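And now, chain A:
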Amino acid sequence: MSADFLYMIEVVINGLMAGVLYALVALGFVLIYKASGIFNYAQGVMALFGALTLVGIMEGQVPFAHIINATFGTDLHQFGWTVPALLAILLTVGVMILLAWMVHTFVFRHLVGQEPIILFMATIGLAYFLEGIGDLMWGSDIKTLDVGIPQGGSLWVENLSSGLGGEDFYGFFIDKLDITASVVAILLVAGLIAFAQYTKQGRAMRAVADDHQAALSVGISLNFIWVLVWSLAGMVALVAGIMWGAKSGVQFSLSLIALKALPVLMLGGFTSIPGAIVGGLIIGVGEKLFEYTIGPMIGGATENWFAYVLALLFLVFRPQGLFGERIIERV
Partner candidate 1 sequence: MLYREAGDFKTTYAADSQTFPIRSDRWRYFAVLAIAWGVIPFVIDDYWANAILVPFLIYSIAAIGLNILTGYCGQVSLGTGGFMAVGAYSVYKLMTMFPEVSIVVHVILAGGITALVGTAFGLPSLRIKGFYLAVATLAAQFFLVWLFNKVGWFYNYSASGQISAPERFVAGVAVTGANTAPWAQYLICLAFVTVCAIVARNLTRGSVGRKWMAIRDMDIAAEIIGVNPLTAKLSAFAVSSFFIGISGALFFAVYLGAVEVGEAFGIQKSFLVLFMCIIGGLGSIFGSFAGAAFLVLLPVALKVLGVDLLGWPSSTVAHLQLVAVGALIMFFLIKEPHGLAQLWRVTKEKLRLWPFPY
Partner candidate 2 sequence: MSSAAPGAAPVSVPHLLAHNVARHGSKAAYREKEFGIWQSWTWAQAAEQIDALALGLLEMGAAPGDHIAISGRNRPALYWAMVAAQKLGCVPVPLYQEAAVEEIAYALEHSGARFAIAGDQEQVDKLTEARASLPGLERIIYLDGRGLRRYDHATLTSYADVQAMGRASGRRAEMQARTDARTYDDTCVMLYTSGTTGRPKGVVLSNRNVIETSKNSAIFDSLRAGDEVLAYLPMAWVGDFIFSVGQAMWTGFCVNCPESPDTMLTDLREIGPTYFFAPPRVFEGQLTTVMIRMEDAGRVKKWLFDHYMAVARRVGPALLDGRPVGLLDRLRYRIGDLLVYGPLKNTLGLSRVRVGYTAGEAIGPEIFDFYRSLGINLKQLYGQTEATVFITQQPDGQVRSDTVGVPSPGVELRIAENGEVFYRSAGTFVEYYKNPDSTASTKDADGWVATGDAGFIEEGSGHLRIIDRAKDVGRMADGAMFAPKYVENKLKFYPDILEAVVFGAGRASCVAFINIDLTAVGNWAERNNIAYSSYQELSQHPRVLDLVAGHVNAVNASVATDPMLAGCQIHRFLVLHKELDADDGEMTRSRKVRRAVVGDKFADLIAALYGGADQVYTETEVTYEDGRKGAIKATLAIRDAVVVTPARMAAE
């Protein structure tokens, strides 16, 4: 097998890895959208916020240190302790649940029944708000996040695969982190599906997704469900945040990368979990391949827009997405 082709494959594999993370964020969107019809632009920022909080807690940072210091002339920064990763994650999950509750109670409960586009804009507002809060609490400097996920190229894969090609091929370079990420992601999806299928809340959640009124009439509390999905979305975001954070540091760009989930959704359709996954993979692979093949010719950095243009073109020809079903318009 020719090296080029093999490198191509490596690109694809890396693309798949990236795609998994897109899918992860997209998953958060789908959860909320299905249950409440809200298109949560803030999902990406939630990932950032989750990651920031996690780092903050682990390193025992004093929240809102800047303001406090500025107002009271103090010089606090650290509590002086560090929190073990696992405990920190649990705490952060708690924070995300609290956040979910607040978001629902203070914002979206008052917007029930509004047009989708209004809700969408509200989530943009939420995104700004969270980003600001995140920075205020933990400071906006880039942080490294280490929850003990193995990093660096996986020799095992490298050695295993190096045999495939000639001497000018040194085997696939795949980051362990990506592998972990994929595994976690797959587990998470499986978990979610199980949750949706086999638990009472899960079934309630699906009932709501199908038909609000019907769900209400069988005595399901919408408010509870909505808080629930926001919490789930929050956790998914957290996981995504951890992965991205571990990969490329916790910083604002994280929320921008998460934006990629939008085109992913437009491919996959807003209502289908498999759609989100497949879409994620397509985008991941697509943009890597495009950058690898066409990129050099047109000055590179095409990941910035490839996903969006792809989604755009795709939509023009299939407005309801990959898995969405056709809508018959009535008068």
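Definition applied: a residue touches a chain if its C-beta (ideal position, glycine included) is under 8 Å from a C-beta of that chain, and two chains touch if they have at least 3 such contacts; residues count from 1.
Picked so that all candidates are chains of the complex that A comes from, given by their letters.
Predicted model, so just to flag it, every value in this text is computed and none were measured.
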Of 1 or 2, the one touching chain A somewhere in this complex: 1
Sites on chain A touched by candidate 1 in the complex: 39, 66-67, 70-71, 107, 110-111, 114, 116-118, 120-122, 124-133, 135-136, 140, 256, 259, 262-263, 265-266, 298-302, 304-305, 308-309, 311-312, 315-317, 319, 329, 331
